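Structure below; questions to follow.
Note that one protein chain of the assembly has been removed; the remaining protein chains are unaltered in position.
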Amino acid sequence: MEIPEEVPLPPEVPTLVLANTEDVLKLGERLDGVRLIILDFPKFTDGRAYTQARLLRERLGYTGELRASGAVLIDQLPFLLRCGFDSFASAQKGFGEALAKARTLFSVVYQPTGDGRATANDLRLGRRNAVAA
Amino acid sequence: MPDTHFYRYDDYDRALVGERVEQFRDQVRRRIAGELTEEQFKPLRLTNGLYLQLHAYMLRIAIPYGTLSSRQLRKLAEIARRYDRGYGHFTTRQNLQLHWIRLEDAPDALAMLAEVDMHAMQTSGNVVRNVTADHFAGAAADEIEDPRIWCEIVRQWSTLHPEFSFLPRKFKIAITGSPNDRAAVRVHDVGLRLWKNPQGEVGFEVIVGGGLGRTPMIGKTLREFLPRDELLAYLEATLRVYNRYGRRDNLFKARIKILVHEIGAEKMREEVEAEYAATRHGALKLASETIEAITRQFAPPPLRPRRTRVPEVEALKLENRAFALWLKSNVAPHRVPGHAIVTASLKPAGAPPGDASAAQMEGMADIAEAWSQGELRVSHEQNLVFPHVAIESLPAVWRALERLGFAEANIGKITDIIACPGLDYCGLANARSIPVAQSISTHFASLTRQHDIGDLKIKISGCINACGHHHVGHIGILGVDKNGVELYQISIGGDVDFGRTALGTILGPAVEADRVVEAVDALVATYLGARAEGERFVDTCRRIGAQPFKESVYGNS
Partner (left out) sequence: MAKNLSGDLQVASANRLVDGLVVYLDDAGQWTPRLDRAALARDTSESAVLLERARAEAFTVVDPFLVAVTEDDDGTIEPLSLREKIRAAGLTFDAIASEAIRYA
């Protein structure tokens, strides 16, 4: 899949391009100073990069740009965002508009990820404590 | 929502379901407008429960932990009438299937489901599916803890999980709260068994890598005892290992059971424990208030002990043989004295097993409301259960069931057949299963004969995907296709009850459809001739082995 014009590959930015079979927990020094990591979806049904993304963000504390590339489709956006992706190489028509809407498609989430959103259980606890207080 | 004795949605749950419906509505619009290809759309519709089958789309509606209120069942009847052909099929995973849904109606049908806090999310696709429980949960006398509390906790955690929505393959979890495993935990991707350790703490045995289908396997214990509040951390670790290492090159080798088989249970345990060490103290640890809040919602109905010997029941038992037999086979003990668990048989002689018309569903909702605290369960054997019936009410319940055609005294008996929809409906099937079930159930309709034969579970699958669980049938029947002819392979001795899990032994070459009944007859005759006192069919199989049965069907050769 081609990377569209709006998201050029910046060669001067320290970049790591990873296959979705790589164990990110073994990257070690290769992560040092990296500011852009590109993860791959060879098919959109291949979900390994979601795990790579979460481990990079949540286990390894990576704070640079995390890009999804390959078969990246609109309907995966809510998942991609929650796993920590913040840029996308997609040629799908309407992707930009969809990205704008994707963050607010779901007002409730059930499970905690590195995106810091309060889960339904967090909110319930807060509500219960507020009532009790 | 009127008070139920199981989890009640709050506004957060409702918001999520509603937003999912609207998302799907837009996805359907885009598909019909041609903005999405079928390849792009398929996972989206599958994760909303919509299959494309032979004649139409099939909607698989989730019935979490098999528990339904009468209000919900009435809504299912309304949906079946309005958007389908007025009947539905209860499945072996405690879901309801409607076989004639139109894609363009699906969002409206889902919106109608959302009105009663129901949905069809993740009943298909490569995601975590409906978490099933023991269908007697919360009522059975032998229960340690209600497994449905944990089914609900896992349901929420797994719904729209951003990391695990594109797994190598489907993922099925089952939970039992009783030593008598009615949820078949050892043949699931993950099985969880609640038990109490010598210190008196309740925790989970975690079993991984079981499954039926092409390569039936019994799960391995990954963890003997897991503290309850660490369940989600452990599941997340397990799913993460599977997501990373599960095979994606071959559809038939993509389940977690293959991964466990290929790397070994020991290595699997190592990988999961390593990941779990990182997750266990994080945000996935369950707050005790969260567990308590959900536990409270499953508090049993306030049943006070009642008379266990009721004159009306005793009298009816003496004067009506059908009622007497029904008491024996369809009524099970309840933890509260003077009450019982009633299984309504959705296997009337000659009928397609597990089906109910809209009118029958409404009749069942009425019975639940009048005599079962407004609640029903879906069993794993395609029947419906009234979990909280006072013994005094048994005659009234039986009569009401008789009017609906659901009073057959055949639970666990030879005509209580489990059958997948088969080639009549399903695009994956090689052969039909429903007509075979019908012919067997017609042939063995006599109640006297059935009760004499005793417990005998026949399970029929129309293809190797084994949705009918034929591998674990006392008699298992697998439909195959040979040169365009439907043939049926027969196995015996499979079992999945009472903590025992065994796969059946194939008896010989597959036989034609019109030979199946006589083959079953021969097996029954062999059993009756050889059985010891009190021995069930499956016990006799175990004792004397397959050879005598083989000979009775195929002759000495």
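Details
Think of it as A and B in the order they're written, each chain with its own count starting at 1.
In the analysis below, a residue touches a chain if its C-beta (ideal position, glycine included) is under 8 Å from a C-beta of that chain, and two chains touch if they have at least 3 such contacts.
These figures come from a predicted structure and were not determined experimentally.
Seen in the complete assembly, the chain not on display touches B. For the chain left out of this panel, the touching residue among B:Lys75, B:Arg169 or B:Arg432 is B:Arg432. Of B:Gly350, B:Gly508 or B:Pro548, it is B:Gly350 that touches the chain left out of the display. Considering the whole complex, the residue from B:Arg14, B:Arg30, B:Arg81 or B:Arg214 that touches the absent chain is B:Arg81.
Of the listed residues B:Gly405, B:Gly508 or B:Pro548, the one in contact with the hidden chain in the full complex is B:Gly405.
The chain not displayed touches chain B at residues 31-32, 34, 38, 52-57, 80-81, 85-87, 100-104, 348, 350-352, 355-360, 363, 403-405, 423-425, 427, 429, 432, 434-435, 438, 481, 484, 486.
Here, only the chains that are shown with their structure count from here on.
Put simply, chain B touches chain A in their complex at residues 10, 12-13, 15-16, 19-20, 23, 27, 35, 40, 43-44, 126, 156-157, 159-167, 240, 243-244, 248, 278, 282-284, 287, 289-290, 293. The part of chain A that touches chain B in the complex is made up of residues 23, 44-48, 50-51, 54, 59, 73, 75-76, 78-83, 93-94, 105-113, 119-121, 123-125, 128.
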